[in-house]
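Missing here is one protein chain; the remaining ones are kept as they sit in the complex.
To keep things simple, chains are lettered A and B as they appear, and every chain counts its residues starting from 1.
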Amino acid sequence: MNRELSAPGQGRHWLSYPKFLVRSLAVATDGPFAFYAWMTVLTAVALVGANAWANQVTQGMITTGMTDHVSWGLYIANFTFMVGVAAGGVMMVIPAYLYHDETMHDVVILGELLAISAIIMCLLFVTVDLGRPDRFWHLIPGVGKFNFPVSMLTWDVIVLNVYLLLNLHVCGYLLYMKFLGQAPSPRWYVPFVLLSIVWAISIHTVTAFLYCGLGGRPLWNSALLAPRFLASAFVSGPAFIILTMLALRKFAGLSLPSGPIRTLVRIIRIVILINLLMLVSEIFTEFYAGGAHTASARYLFLGLHGFHGLVPWMWTAVCANLLAAFLFLHHSVLRSSLVLVAACVFAFVGIWIEKGMGLIIPGFIPSALHEIVEYSPSLIEWKVSAGIWAFGLMVFTIALKIALPVLAGRTEDLLPAASGPAQETGRVGS
Amino acid sequence: MMFRRSVTIILGILSGVVLAIWPTITDSTNSPTEAEPDLSVVRERPATFPITVRYPTPSPGVATGIVDVNGRAITVACEVCHSMIAEPPSPEALGLANLKDFHRGLVFEHGNLTCQSCHDPGDARSFRLANGTPVEPWDVIDLCSQCHGPQRKDFDHGAHGGMSGYWDLSRGPRTRNACTACHSPHAPKPGEVRPTFKPIDRFLTGSDPDHPTPRKDADHE
């Protein structure tokens, strides 16, 4: 590798960087009819969500299904899950950078782009959950009154934003270097990639600490929560990446190597069992020890005093997770993409429920005074959540569009017409 | 050199984090000292405002059921009849069954007391303590305290009978209730009341079809 900084002089950067952005935008917005149709649908859903949110802010959160008893709902459930998806991308980074898996290295940018989109979704899910989004500036360190380090939420604000910046920097730098037609300098991204590995663990650990630090909520108040979060994240993240790669193969006609998929499946095979093991030990402790602290778990799995709003959700999650584990462990998962897709979808859905509706909601049921008030999301909540998902997918699609030429080895797409020679390798970084 | 600079920045941030946490770690171990109260301020303040006890109006008399031209109920003082009775009823025989005239129908549920446990048979309008000491008709607290010592003790310390006004007597007065404000002397056990006010939480009212009224199992098992 070139030991000198390969970036050109400062004077040229502020000219070429805007050009790079414009070029990226052009690449990102060019595509076949199917692409425009996809983006149109996502835009429409996102707009429905934006409208629902505007109504929620104006009329008050009375429009949601939340109450003083169940004061967090679908938004925080989705937030928790998406932090996991963001952290899950690191399961590509670790093989690529720590174990020097060359084929993984070629596609690792997928995981980083997924992290970016997922973190943006996380930030949006937190924002729509605020009763006073107009006072968002109170959260800005230095400007507002940032209750750091006492409030775990401030830790979460920090780790999520830094993780976003880390991934934006790494992806942006590598693509920019492709645009310039230069070899990226490891100094400029490898330390950040290594930091992002630690950071990925931290975002989900801190998110778990949000809940498990609350003594008044027995269901959450478990030291196992952070490890469980990480384990489920390292299933849901890779599962989504596998689905993305399969979709890119099928719809974008990319010939992606199957090595990374095999590696991810091998990772999922182990982690999904660890996740189930931890779920089982959590359930055992809750039920065998018994007492009043079991009430939430009892409500979640069996129903309590005639209320069982979450029982179908949770058993769906358990079944989906077991089915996913079975499919992933079965040898056919590596031969049949249908089985693989099914395994990934089951794992994704199972964990979405397990960490969202199956964890956040029952933490509030029964309430602190042991009253049972059930929760089901209102239409507005579904609309806003769907809107954020659509927006996240839009971000992910656009990011992929910019990175696609790199993945496909067609880096010339990114190059300005008159710029330097195209790279002979399709690999991002090395 | 850019790389070195960014490493410095990261180190700076990390040490900033450690420095920021440090005070809270040390804080929690030292916290007992900061709870030392400053009592001087409390002691210096003299209690200046009075505590008023709302006693019953003395000797209300007996309602006749007649109203005067102004619509006020006409009552008859106890002495009107009791001064004319030649022979006071014997203390042993005095029970609900012996009551005459408008005393009849009186609900009396107060342990195994008799009328003369409190009413002075010699002086119809006043009461007496168990040792025979006469008590002014309004002075119910002393009368009740003969048996209800613990309640009296609680009352004297503000833990029975309720109050309104000022907790801080250096700033304003306080009003207390005498026993009979809440307890009928003849049937002192407070009756059942309808709870005045219930929360109408959303979804606790059952108006939302998605959220049926919750039910608690307090009544079974």
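Note that a contact is a pair of C-beta atoms (placed from the backbone, for glycine too) under 8 Å apart; a residue touches a chain by one contact, two chains touch by 3 or more.
Note that in this section contacts and distances are computed from a predicted model.
Choosing from "4Fe-4S dicluster domain-containing protein", "Intradiol ring-cleavage dioxygenase", "Cytochrome c oxidase subunit 4" or "C4-dicarboxylate ABC transporter substrate-binding protein", the protein name stored in UniProt for the chain missing from the display reads "4Fe-4S dicluster domain-containing protein". Shown chains touched by the hidden one, complex as a whole: A, B. Of A:147, A:255, A:281 or A:332, it is A:147 that touches the chain left out of the display. Within the whole complex, the absent chain has one touching residue among B:65, B:105 or B:195, and that is B:195.
Remark: the residues of subunit B touching the chain excluded from display are 35, 37-42, 150, 154, 157-168, 170-172, 174, 177, 182, 190, 192-202, 204, 213-214, 216-218, 221.
Against the chain not shown here, subunit A presents residues 19, 22-23, 25-26, 28-33, 36, 39-40, 43, 46-48, 50-51, 53-55, 57-62, 64, 66-69, 71-72, 126, 129-136, 138-139, 144-147, 150-154, 157, 210, 213-217, 292, 295, 363-364, 366-371, 391, 394, 398, 416-417.
In this section, only the chains that are shown with their structure count from here on.
Put simply, the C-alpha centre of subunit A and that of subunit B have 58 angstrom between them.
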